[in-house]
Structure formats: C-alpha cells, structure tokens
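Notes for the one structure printed next.
A protein chain is absent from this complex, but the other protein chains hold their places.
Right after this comes subunit A.
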Amino acid sequence: MTAAAPLGAYVTHRGPLHALRPGTKLLGLFAFSAAVLIAPGWISAGVALAIGATLAFLAGLRGRDFWRVARTFALIGVPLFVFQTWSAGWERGVEVIADLLALILAASAVTASTRASDMLDTVSWALSPLARLGVDTERIALTFSLTIRMIPAVQELARDAQQAARARGLERSLRARTVPLVLRTVSQAQLTGQALAARGIGDDEPQPRRG
C-alpha cells in the first residue's frame, strides 16, 4: 500500500486499541470529548492533545497520516487561532486549537482501530431497545457505516476533480473544482443506492423470520 490511510479508514494493525470492543471505544471517545470541553485552560488542552496523539499512534496512524490531518485542519485552524488570539488572547487561541485537534485525533483513532462491520453491529446493538418502538435499527446502523465509508470516497472524487481541472489548465478556478465534485458526489450516491437496492439491503420490509 503506497497511499497513506485516509481519515475515516480502518488501519490493519495489531494494537491495544484494536483489541478493545467498539462500544468501549465509543464510550471512551464520548467521555474524552466531554472532559476536553469541560477542562479549562491551555495547559489541560495541551495534555488532551498529547493524549489524542498517543491514541492515534496506538491505533496505527503514522507520520504521514498526522501530517495530512494537520494540513486539512490548518484550513480552519489557522484562521480560528488568529481570531481567538486577537479577541481573547493567545492562551485561549492555543486552548481552542489544541482541544479541536485532540478531538479529531481521538476520533481518528477510533475509526482507524474499529472495523466498519463491528461498528455496524455495535450501533445496531446499542439501538436495539428502540426496535420495539418500530425503529429500523439495521437501517440506522447502515447509515452510520455508509457515512464513514463515504468520507474517503468523496476525498477521492475531490482529487479527481482537482486533477481534471489541472489537466484543462483551470486549477485556479474554484468552479471547475467544485461543480464536478458536487455532481459526481450525487451521481456516486445514486449508484450506491442502486447497488444497495440491487443487493436487497434496506428493502422496505420487516426482516423475514420464516424458516
């Protein structure tokens, strides 16, 4: 494999996080997020960032993956830092940026260490009390995993659109990069929907329980 693992993709790796149950990881992520948001000050934010980075490392993410997360995050992170520093001081700027990055890394650690089908089973299990109220829990679980799956797919479409724009000498045109991306994303969604329908996944009918 030459390509770095995209954000939102499972990394085949034998680590402590891979051995944990998906439900434990989701609860852990929830608790970590709450703690990060509650704890004040730039020092605790720094600690949170260190924990997030350690988790991501344990999940098998390496230098190249970190670099990509940081680069993508910089698009929002840099303007946010400038704004926070200007309006509330550098301590606040560091806190906000470190908090956000810590959460992104911790969430990446969960997706990198959890197989999508295990996540599907866990979400479906966690929602099972709702099944009695007539909620189609399988469908909700499928929506979750499709959402996670579509992140790298849309990234790939974005790269295609960018290359196509460059091939035509339009790399500076925002329109040439975004319009094809939006259209192809919708078209990909339709194809995926057809494929799901063809495989009988999510067909409008209660689960058959006969022999």
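General remarks:
Going forward, contacts are C-beta pairs under 8 Å (C-beta built on N, C-alpha and C of every residue); 3 or more make two chains touch, one makes a residue touch a chain; residues count from 1.
The criterion applied here is as follows: contacts and distances are computed from a predicted model.
Looking at the choices "Energy-coupling factor ABC transporter ATP-binding protein", "Cobalt transport protein", "Regulatory protein YycH domain-containing protein" or "Succinate dehydrogenase", the name in the UniProt record of the chain not drawn here is "Energy-coupling factor ABC transporter ATP-binding protein". Taking the complete complex into account, A:A195 is the one of A:A50, A:V82, A:V182 or A:A195 that touches the chain left out. Across the interface with the omitted chain, subunit A contributes residues 1, 9-10, 12, 115-117, 121, 138, 145-146, 149, 152, 188, 191-192, 194-201, 203-205, 207-208.
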